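With one protein chain held back, the other chains of the complex are shown just where they sit.
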Amino acid sequence: MDETRRYRTAECDRFELELDAYMDGEVRPSVPGHLRECVFCKVVFEDLTALRTAARELPLEEPSPVVWANIRAQLSAEGAFAEKGGVWSWFWQLDFLRRPVPVSAFACMLALGCWLTAPQNNPQTKTTASLPTSAGEPTVVRSMVFLAGGEGLEKAVRELEKAFKAREATLAPDVKATYENSLSSLDASIRECNDSLQREPGNSLAHEYLFAAYSQKAEVLSSALEIDEGR
Amino acid sequence: MADRQQQKTIKTTAMPFALGIFLCSLALPGIVLAAEGNRIEKTFEVAPNPRVTLSNTRGQILVRGWDKQQVHIVYSVISPRVEVDSDVIPASGPADKVHFSTHILDPLVSGKDQTADYSLDVPMGTDLEIRDTLGSVKIDKLQGDDATVETVGGSIVVSDFTGHLFVRSIGGNIDVIRAAGRVEAYSITGDLHFVSPTTSKLRATTTSGRILFEGDFPDGGDYSLSEYSGDMDIICPPSASFELNAKTDRGKLENEMPITIRHQPATPLSSANSLFGTHLSGKATVNLKSFSGTIRIRQR
Partner (left out) sequence: MSQQKTAAPKAASETQLVARAQRGDEEAFTALFEMHKRRVYSLCLRMTGNTAEAEDLTQEAFLQLFRKISTFRGESAFSTWLHRLAVNVVLMHLRKKGLQQVSLDEVDTSQDEPVKRDYGDNDRRLMGSVDRISLTRAIAELPPGYRTVFVLHDVEGYEHNEIAEIMKCSVGNSKSQLHKARMKLRDWLRQNEGPMTPGEPVTSDQAPTER
C-alpha cells in the first residue's frame, strides 16, 4: 500500500462513485481492490461505515407527556372516542363478535344476562377523588379529570404533592411563597374546570384546561423538588 | 448653666456621630476593596456555536450578543461564602461548552446574601441555557441558536433575539421584544408581554397572569396565546392579515377588527364565546384561548 501518495487519483474518484452502492451490499469489484491499495480511501470507507453503524444504532427519543395530552384533548373535542362506561362497552371489546353467526347469537344472550346483573356504571359518579389543595387540606371533590383520560396524571400529581409537602420546609420563604401562589392558582383552575364539567361533561375547553392544569401542576411540583438553591 | 447643658448635649450627640463617621471612613476603603475583590472578570475563547449555561439562585443576569468569538463574563457576589464555578469543555483550545454556576458554600447564607450578579457577552450562534431561581434575567441583541431561560420568581426580559427562544417562569413576568425565529413562553402567575415579534411561531401560556401582545402578525406566522383567568389584549395594526380562532368559556370576547366570519367547527363549544374568521387575506394564524378571562382584540 502506497502510504506516501497523498494525491487523489482517478481510481479514488471511481471508488467514491461506487462506495455507497458497495456499502449497500451491491457488487462492486473495483472497491475492495482499491481499499487494499489506497490508505486514504480506506479511511473514508471506515469512517462512513462507522457513521452508518452509529446512525442505525441511534436510540429512540421520548416525547414529553404534553404530546399525548394534546392529542387526547383534541380527539376528545372531535368526539373520536366512543362513550366510556355504559353496559355495552365491554361487550364490544369481545373478539367473538368476529366469529360466525351462531356464536353471535349466544353473545347477545350473554350480554343481556350481564346487563341484568351488572352494577350500574355511570361515568358521572365513577370516581370521587380526594383532591388536596396546596394548603395541604384534602378537599373531597368529584374529580372529572378521568373524563380527560388523566386518572394516572392525577395520581402522579398527588404523589408529587406529598413529596412537595415534605420538601417545602427546606425552601427559602420567598421561593416557597412563589410556588404556593402558583399551585393555588392552578388548584383554582382545576376546581372551576371540575365544576364546568359537572354541569357540561362535553365541554371540550374545560377538558383541555383541566388536563393542562394537572400537567402544569405536575411540572411546578417537579420543579420545586428539583431545585437545589445552589447548595 | 443652660450653656453648659447645651454643650453637654452637643458633646453627647455629636461625639458618637463623629465617631461613627470616622469609623466608616476607615472601613470605606475596605468596603470598596471588598467590592472590587468580589467582582471577577473572565474571558473564554470559544468555538463556533458554543453552548453556554448558567445556573444561579439570586441576582441579576444580563446576557448580550457581541461579534467576538469569546464568552466574556463579569460576576460579583455579596457574601464570601458564595462561590461561582466555571467549567470549560474541552479544557484547552476553543471551548465548545462553558458552564457557570453559583454555589452557596454555607447553609446559613440566606436571602440577599446569596446574590450573585452576572453580565455575559456571548457570540452569535450561541446555544444558551440560563436558570435563575429568584433573580431577573435580561437577554439583549443575541442571534442565538437555542436559548432557554427558566426562573421561579424572577422576571425575564428578552429583546432583539433571533433563534428559538424558550422562556418559562413560575411566578415572574416575561417580556419578549422584537424577537425573530420561534418563541415559547410559559408562566403560571406571571404576565406575558410581546412587542413586535417577527417570529414564525409563537406559543404563550399563562394561568392567572395577563397577556399583552402589541404588533403585527407576519405572513405565515402561527401564533397561539392561551390564558386561564387573566385577560388577554391583542393590539395589532390595521394591515395585519390573519386567520383568527378565538374562544373563551366564561370570559368575554371583544373585537374591534373587521373580521369575516368563517364557518364554525363541527363540534360547537358549549356556552363558549368564540370568533372564527379572517382579517384581510388571513396570511397568519392566530389562536386565542381563555377560560374565564376576557379577550380583547384592538386596532392600533
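The letters A and B name the chains in turn, as written, and every chain counts its residues from 1.
In the analysis below, a contact is a pair of C-beta atoms (placed from the backbone, for glycine too) under 8 Å apart; a residue touches a chain by one contact, two chains touch by 3 or more.
Predicted, not measured: the structure shown is a model, and the values here were computed from it.
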| item | value |
| --- | --- |
| Residues from chain A at the interface with the omitted partner, ascending | 6-10, 12-13, 16, 19-21, 39-40, 43-44, 46-48, 50-72, 74-75, 78, 80-82, 84, 92-93, 95, 149-150, 152-153, 155-157, 159-160, 215, 218-219, 222 |
| Residue ranges of chain B at the interface with the undisplayed chain | 47, 90, 93, 96, 164, 166, 182, 184, 200-201, 220 |
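Definition applied: only the chains that are shown with their structure count from here on.
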| item | value |
| --- | --- |
| Distance between the centres, which are taken as Cα means, of chain B and chain A, whole angstrom | 29 |
| Contact set on chain A toward chain B in their complex | 77-79, 172, 174-175, 178-179, 181-182, 185-186, 188-189, 192-193, 196, 200, 202-206, 209, 212-213, 216, 220, 223, 227, 229-231 |
| Parts of chain B lying in touch with chain A, wherever the complex brings them together | 55-57, 82, 101-104, 107, 110-111, 114, 133-134, 152-153, 170-171, 188-189, 205, 207-208, 228-229, 247-250, 266-267, 269-272, 289, 291-292 |
